[in-house]
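Every protein chain but one is kept in place in this view of the complex.
We call the chains A and B, going by the order they appear; numbering starts again at 1 in every chain.
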Amino acid sequence: MRRALVVGGAAAALVLLPAASAGAHPLGNFTVNHSDAFLFTPDGVHLRAVVDRAEIPTAQEMPDIAPDGDPGPADLARRAAVECPALARDVVLTVDGDPVSWTVGTTALEIVPGTAGLPTLRLTCDLRGDADLSGSSRIAFRDDHELGRIGWREITADGDGVRLLHSPVPVRSPSDELRRYPVELLKSPMDVRTLEVSTEPGQNTGPGAAPARSSGDPFAATLAVFDRRLGDLIGGNGLTPLVGLLALGLAILLGCGHALLPGHGKTVMAAYLAGRRGRPRDAVLVGATVTLTHTVGVLVLGLAISLSSAFAGEQVLRWLGVTSGVLVAVIGGVMLRDVLRDGRRPAPLTPVERSLPVLAGAVAGTPATGARAHVHHDHDHGHAHDHDHDHGHAHDHAHPHDHGDEHTHPHTHGRGGLVGMGIAGGLVPSPSALLVLLASVALGRTVFGVLLVIAYGLGMAATLTAVGLALVRVRDRLDRRLRAGRTSSVLRAVARTAPLITAVLVLVVGLALVARGVVLGV
Amino acid sequence: MTSRRTAVNLMAGGVLLLLLAGVFAGWTTSGRPSVDAAGAAGDAAGPGTADPLTAGIAVAQQRLADVPGDWRTWAELGASYVEQARITGDPSYYAKAQGSLERSLAVRPDDNDLALTGLGALANARHDFAGAQRLATRALALNAYSAAAWGVMDDARTQLGDYRGASDAVRHMLALKPGVASFTRASYDAELHGNWSLATSALEQALAVAGTSAEKAYCATYLGGLAWSRGNLDEAEHRFDDGLAVAPGSPLLVLGQARVAAARGEVVQATRAYDQVVGALPLPEHLVEYGEFLLSIGRADQAREQFAVLGTVRKLFAANGVSDDLGVAQFEADHGDPAAALTAAEAEFARRHNIDAQDALGWALHKAGRDAEALPHAAAATSLGGASARFLYHRGAIEAALGRDDEARATLAEALHRNPYFSPLFASEARRLLTSLGGPP
Partner (left out) sequence: MSGSASGRSARRRATACIAVGGVCGAYAVIGLVPTLAGASSHREAPLLLNDPAVDNTDVYAFSSPDNPDDVTLIANWFPLEEPNGGPNFYPWADDAEYLINIDNNGDAVADVIYRWRFTTDDRRDNTTFLYNNGPVTSLDDENLLFRQSYTLDESTDGGASYGAPIASGMAAPSYVGPAGMGSAQDYVTNLRDPAITDVADGGRTLVTQTEDPFFLDLRVFDLVYGADLSERGQDTLSGYNVNSIVFQVPKSDLAIDGDAAANPVIGVWSTTTRPTLRNADGTPADGSGYTQVSRLGNPLINEVIVPAGLKDAFNAIPPAADATAAGGKVVDRVLDPEVPRVIQGIYGIKPPAPPRYDLFEVFLTGIASSAKVDVDGDPSTPNPIDVDLNSQALNAGAAKLQPSEMLRLNMSITGPTGLDGKPLKSASRLGVLGGDIQGFPNGRRLADDVVDIELLALEGIYDVSNVPADRQAAFDALKDGDRVPRNDAQFSDTFPYLAAPETDAVNVPDRQHPSGAAAAAAGGGGIGGTWLPAVTGSVAFLLIAAGGISLLRGRSTAAKGTAGAKS
């Protein structure tokens, strides 16, 4: 087939043969390659379109750009100003079916030297279109520019304040915006010309997406880095047992780290331990409850989200936060009522407290704000003073072992409260754990994802239990010092009022959480 | 204790629920997933809309990700990439083909006729016909029943000018695997030898068994080409239109339409079609053909533009270490420097003696004024029986230059009888020359 061979063969000859010089256009000298990089914001769409013409198409264009064959900057700029609007007419984006009209921003056309010193052209157009992406939307895009030309065609999409749900295209360009074309034996040449994706407000959390921009302090930033590392491990191809173990270890570490960040009921737990008699077992109990609740919460929420892409995860998290606040406020209220009603003696069991363990369905907990962090610090000071006073009380109640039902009341009271506190602290899933699960599910590695979430929970449990145990230890020591009678009267006075302060603080924190959730919607 | 009873009740409830959950889990995992989208879309459109080659490539890529030692699939993937490169024109497939085939050989260096055959197909695609023949020989030594290896051998031998060997290879291929690949090669073999009816019927037989749109487009392209090369413009147009119905925008079919339009004098359509062709597939021969068409309608400036792009292409060839002496010889003889044409033609002839090389050398010698030396080559180029009108025109011109008017008139008349539209630029030249000699005999 002479004709076929000549055609095919010459086509082949136009390709860089392996032994030829470096710097040749790797995809073949007659390709026209496209990159469409999207950034979706709540009020519009930014499109950075790059067109990379290889040597021959450039040679075919040159007469129009500069008839004398030597284009200067003015020629190129003029040409760019003509080509970008033409490109804008060829790319069609609709938001919920309504087409978006483009405004052409900056344009640039530059000459990049190619094979044999021949010029290639690189056109860059920044287009912007107005669109309302503040709610859930459906985006559809088609690139009809230069359809008849062979070449690499890629689309990438990211969001700033907009989250892409199950985006079929990556966030980062695989070719570094047409500068380096990867040669992969097991992938066909990139030819993506259309994009359809749903969006909703939020942070884009696709693989490779920028981490949440809100974290300021270095600790949270480090955790964000580890979050991404874990995400990469999940998504990587080589999931050998070693990598899996590494990922599990990383998940445990992340659980520890995230537990240290404000937001998992440590504050409230600490307050509660301070306001009641705390024992090592209680610390373990709270830690375990937080973890169990958190793990289950992540699994349930993660499943719900992966089932229905219309499931508004942000809304759920918000209401979880509110409910958590309510629970904390209730507990704080109960503590306050106890303190006020009975002076320094704990009240008999109330139905509310008895039923606290069964409040398993209650969801609670929010990520902390700066305000909470401040509260946390204040509590630390309060603890030292609370301990000696409460320890005395604890002794009063703990020692007489043979008081039947009466005894179970303080136990129940404490236990129920602790469990409730633990639930309150643990039931708003940490976004990073949620992300881990969703990413794993999306990649078909659900079991692995579940294991990671459990590992995450173990890490949290370890931290919270450790914190609780440390508090208990501190309090024991202080109590001993108090009983040894070496403390000042100021300290003793403060210790006496500590339960009241603690109860008030817990109540205030709970109310603040509720207010935050309702008013700010965060 | 009430609380203990509560506790036990709670736990029992929990266990029951867990058992239920386990039942649900078992129930849902026992069935296969019933796919939503495909089912919801109804019975008709299934996942089978991708053509078998693309689907097969995707399957092979997945397979090799799972079992990287599968040298058989590496070789088949490489061969599929070569095929895909031919169909789409996307040259990035060639590097992938080379990598895949080399990987196959690395895993299994011995007894790997599949990889050798694939490399042979790749060599043919890159114009290394001697290399392709060597690879096909090695493959056939390992597996004499490989229809694909015989196909590679046929292509290589045809290009090298071993026409008898090529016919033999085609016969082996037909005996092993009758189908589109062997029927189309049989058609070309028949066409070269002037057996027009078999050439057409073989392509029609191929078209009848063609399964994919790429295969149908291929058959349509060359059925149209056959018709055009016999001067049957209507039938050619009909075939090209059929092909474009299944493969819209395919450059070779558009080229066919361009030729038909040029032959009919439909300048606007021809220009648009040629533009599309050189935009999608700016190969030297297309650029030259477009340029010659532009010259024929008096647009010399635009023709020069096309030839300038051709210059760019030549520079790229040089930079990439690819030689295209045949193309250079043909172009320079008609539009450039006859000395350069002769050098290139002699270089090509040193490599192979097929009819293209013979014709190029004869014509270059003619342009250099050495007609006596030119004639044997021109005669060789037209000796098989199915000579193209252009080659006949070349021979006629050389005969005329040598003063052999009777032979020249017969040859030129034959050329124009075969295809009066063989070139927008040179068909009229041939007509002029024939008239000046006294018209057809």
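Going forward, a contact is a pair of C-beta atoms (placed from the backbone, for glycine too) under 8 Å apart; a residue touches a chain by one contact, two chains touch by 3 or more.
These figures come from a predicted structure and were not determined experimentally.
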item: Touch with the omitted chain, as defined above, among B:A106, B:V209 or B:A318; value: B:V209
item: Given B:S80, B:Q98 or B:Q133, the one touching the chain that is not displayed; value: B:S80
item: Option touching the unshown chain, where B:S201, B:Q276 or B:S323 are the choices; value: B:S201
item: Sole contact to the chain not displayed, among A:L230, A:L299, A:M421 or A:V436; value: A:L299
item: Residue touching the undisplayed chain, where the options are A:A74, A:L242 or A:V447; value: A:V447
item: Hidden partner interface residues of subunit B, rising order; value: 1, 3-4, 6-26, 28-29, 31-39, 42-50, 52-53, 55-56, 58-63, 65-73, 76-77, 80, 107, 111-114, 142-147, 171, 174-179, 182-183, 186, 197-198, 200-202, 205, 208-209, 211
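The working rule: only the chains that are shown with their structure count from here on.
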item: For the subunit A and subunit B complex, residues of the former touching the latter; value: 1-21, 24, 26-31, 55-57, 59-60, 63, 115-116, 118, 147-150, 152, 181, 183-189, 237, 358, 408, 412
item: Subunit B residues touching subunit A - in the complex, by the definition given at the top; value: 3, 10, 54, 57-58, 61, 64-65, 77, 84-86, 88-96, 98-100, 103, 124-127, 155, 158-159, 184-185, 188, 218, 222, 225, 249, 252, 276, 278-285, 305, 308-309, 312-313, 315-322, 324, 327, 356
